[in-house]
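Heads up, the thing below is written out as structure tokens.
Complex shown without one protein chain; remaining protein chains in place.
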Amino acid sequence: MTSFDKLVALFREFPGIGPRQAKRFVFFLLSRDKEYITSLKNLIEELPKDVARCASCFRFFQKRAGALCTLCSDKNRSESELMVVATDTDLDTIEKSGGFKGRYFVLGGNIPLLPKKKAPPIIRLKELLTRVEKDSAAELKEIILALSANPDGEHTSDELRKALSPLASTHGFRISTLGRGLSTGSELEYADSETIKQALTHRG
Amino acid sequence: MTSFDKLVALFREFPGIGPRQAKRFVFFLLSRDKEYITSLKNLIEELPKDVARCASCFRFFQKRAGALCTLCSDKNRSESELMVVATDTDLDTIEKSGGFKGRYFVLGGNIPLLPKKKAPPIIRLKELLTRVEKDSAAELKEIILALSANPDGEHTSDELRKALSPLASTHGFRISTLGRGLSTGSELEYADSETIKQALTHRG
Amino acid sequence: MTSFDKLVALFREFPGIGPRQAKRFVFFLLSRDKEYITSLKNLIEELPKDVARCASCFRFFQKRAGALCTLCSDKNRSESELMVVATDTDLDTIEKSGGFKGRYFVLGGNIPLLPKKKAPPIIRLKELLTRVEKDSAAELKEIILALSANPDGEHTSDELRKALSPLASTHGFRISTLGRGLSTGSELEYADSETIKQALTHRG
Partner (left out) sequence: MTSFDKLVALFREFPGIGPRQAKRFVFFLLSRDKEYITSLKNLIEELPKDVARCASCFRFFQKRAGALCTLCSDKNRSESELMVVATDTDLDTIEKSGGFKGRYFVLGGNIPLLPKKKAPPIIRLKELLTRVEKDSAAELKEIILALSANPDGEHTSDELRKALSPLASTHGFRISTLGRGLSTGSELEYADSETIKQALTHRG
């Protein structure tokens, strides 16, 4: 295989990239000057050195003094609520909403309902249990399972609830999930029965 | 204008129908046999005679003995909850979900936030107030405003809440709206900030 | 079945209309005043009386003195080219382009490649052969098969070519089909191989 084809193959592993776009990426690189190529290569090489996983929430963060990310070292965030999210991207979406001021834990992905063809994500369930055990000694009052409202997300919620329930009983924290209902912009006429039932249950 | 063009113009007023499809409808009618045309014509003529608006909830129903539709005459439905919906179609969607066993009121449409080019719907606000006044004497405990989660639906909710609040205070019923949150199938990563905040507020 | 449900069933036969939209059509009719309903009913009833099929090209036209439509009675259109189209709508699309000044023949639909669940269209193949036989005595020089570039359209083209070839040999007219190639707005990068080969063959 030529280096061209090898690079196409690597780009095809990028999320959401098919064969045609992988090839366009390579042609794009060929069209760029030496400076761009050098920057790209250097940054790809440096990235793992500059970015670390937070020892507490496991999100990626630009390395700084200490093992904790800015969110985990922020004294103004509440210790009583811990939100479990699947990925760094989900954490970013929640942070951008400005609606949560507690702590996070990045699970690493969804626990898939059905085995996937691609390599499954590494799920940090054991690390979550350790973290919760430790937090519970302090002031943990609620774990919020913030997973997607799709089959994999619901399966992950179910599995986490099962795994966390014994700790919840022992330490007296509650386990909650994100509210379901009409999402912004949706018309009642086109809502599915499950969403309507949830919207009725969570009316307020 | 020819009868062909006149019929195209009438079909263009049908919901969701543009000029091209209106024309296809007329060609479709021309291709059908006498029997189909006669049935269609007769049913269109008979429809207003066979269908009546319920005197209580204002939905359309196939005429039967009495002025009330099957839902309003069903003794097994609770009198303590009244759900206000914009249209007959929304009512159908709710009924199909099987999640609600109270009474309905069909408002007639949304109260538009901005004036529309098309003729505005006839909003039965006065009829709603009369109905609520009467129900309140009995056992009304809650009015559920089941409007869409879009600007017009939210505006309608706001206006109804304003209009119903005095009655709510006097008669001691609560006014609720459908829960907002992640709708079935939605991925956290793509959720907007408002939906996330609502999903957090309504977590359970 | 109620008249409501019967009317929903008739609207579902309209081209491109599913169950939900059929129901919205009935609710729409219920919301309209007597005047609209009467106009609609009358026009549907009158349409077959006001519109006739042209005795020559078989398109529908608003009835007038004589058995021929405006296109077939237009002396300025060439008798030497006859374009066969599947439907009245296709004829309209061609006329709107302004690119053709010959005569038309409306076949009635495509000859389906595979049997369809729905009732097949009535194909006027015999009428086409009669028409061509008659025209050939005069000055017919070319038959243009203007069918869609999809499997059914191509199958129809093939079948018509087979049926017309003997007459073409006897009477000395040619049979052509619409040129294939890049359609307006299409990017070369996304073109399929067949389109590219045709675009190369028809380069000019």
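Just so it is clear, A, B and C label the chains in written order, and each chain counts residues from 1 on its own.
Criterion: contacts are C-beta pairs under 8 Å (C-beta built on N, C-alpha and C of every residue); 3 or more make two chains touch, one makes a residue touch a chain.
For clarity, every value in this text was computed on a predicted model and none was experimentally measured.
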| item | value |
| --- | --- |
| Which displayed chains the hidden chain touches across the whole complex | A, C |
| Options C:47, C:69 or C:86, residue touching the unrepresented chain | C:86 |
| Interface with the undisplayed chain - residues on chain A | 2-4, 6-7, 10, 13-16, 21, 23-31, 34, 36-37, 39-41, 43-48, 50-51, 60, 62, 87-89, 92, 121 |
| Missing-partner contacts on chain C, residue numbers | 85-87, 89-90, 93-94, 96-100, 144, 146-150, 153, 176-204 |
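Everything that follows uses one rule, which is that only the chains that are shown with their structure count from here on.
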| item | value |
| --- | --- |
| Euclidean distance of C-alpha centroids - chain A vs chain B, Å | 39 |
| Distance between the centres, which are taken as Cα means, of chain C and chain A, whole angstrom | 54 |
| Of all residues in chain C, the ones touching two or more other chains | none |
